[in-house]
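First the structure, which I've put down as structure tokens, then a few questions once you've had a look.
Removed from the display is one protein chain of the complex; every other protein chain stays in position.
Up next is subunit A:
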């Protein structure tokens, strides 16, 4: 091996000592190699080949290399120069499996724009919360809410398992609470809980039956967040409030009378839905935003904490036990989406100004924006975590693309850290017009089994998955 190394670095180029390590058990080196001398001209590919040779794998695994918490995007030499590291010091290089480019798997046609998507699979939150109640051998299910007011559940072979049509206006958000329960909300200002019965046989139809209507918002309910163990639902509405709801009918108070649909509308509704669902009100309405609330999410570690973004440019932290606003951070732009990244304790916020701002919500944080991720060409309206990595997430934007980001792939600019997307997922239906006209992405979800699921203006749910 030593001869190999020396042969590899036989040129007159400078050499640097690197210490290779990995946190992933699958790709640990057989024995500690100690410091290895490599040429500073090595790039990711050469290092990847080197490690693969050391691992003696049958199939070469594409690897990414992290030096000081940053991805190696240039040659080692350039990296050392940019970061001012001496070539004589030993570099601690951590390698991780590279993210494979997500390739298009399938597209599910809808009748109207798709506003929201969610996935039920063994690795999804809903299944994890259900624990043993979820049969891990069952097929993943994809939930899509559409502007034609119909909720659909799909299997992975583009068949509709179940549809639910109780909404009277476009559905804006839909989520699995458990393998048997679904919540959806829309422009008709209501949240609806559904019982989902999965099909047992591949050809058989399942069913979505509305179980509960939740009234309380005075305007369109644009986003939902669920936490099954505490049976809580959060809803973000355009009436500037955040609703806190329970998944259990008994826990929710009576619905406010003035918000119930008027007779004329009710008549219309009755004609389609013979048996009205019970109507309930919110546990609490969190009203501190001064403009429509665009997105809300639970803290991934603490379900009593929630984060919400609004058009009033602020990110607010809520204590759900007291329904109080704990903290508020203002940014220069209207915020359209939020995603909590627990391991880095950062909150990613998609903005109207075409980028994603990473905000440190902790009180000790000095700056509002820890990092800015640039690349989208229109408002970023949806964010979803990578189930496998705490550094990665996917964003859906009105420019018709989904972009995969890695917090470690960033560089420092004048006043802030700026990141670039790792992969861009375009819509299969076409390029779209100016600013993603016609192919806007409204909802995106990332599941370990299914991949990146996104729905948008092209009336399709698109599934992209990296082929391992």
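We adopt the following convention: a contact is a pair of C-beta atoms (placed from the backbone, for glycine too) under 8 Å apart; a residue touches a chain by one contact, two chains touch by 3 or more; residues count from 1.
One rule holds in what follows: contacts and distances are computed from a predicted model.
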Pick, from "AP-3 complex subunit sigma", "WD40-repeat-containing domain protein", "Ribosome biogenesis protein ERB1" or "G-patch domain-containing protein", the protein name that UniProt gives for the chain of this complex that is not shown. "Ribosome biogenesis protein ERB1"
I'm checking contacts with the chain that's been left out. Which of A:152, A:385, A:398 or A:427 qualifies? A:398
Among A:139, A:304 or A:333, the residue in touch with the chain that has been omitted: A:333
Among the options A:152, A:189, A:316 or A:427, which residue touches the chain absent from this view? A:189
Considering the whole complex, which of A:147, A:298, A:391 or A:405 touches the chain not shown? A:147
When the complex is taken as a whole, what residues of subunit A touch the one chain not shown? 113, 115, 147, 168-170, 187-189, 218-220, 238, 258-262, 265, 291-292, 311-312, 332-334, 336, 352-354, 377-379, 381, 398, 433-435, 437, 440, 442, 457
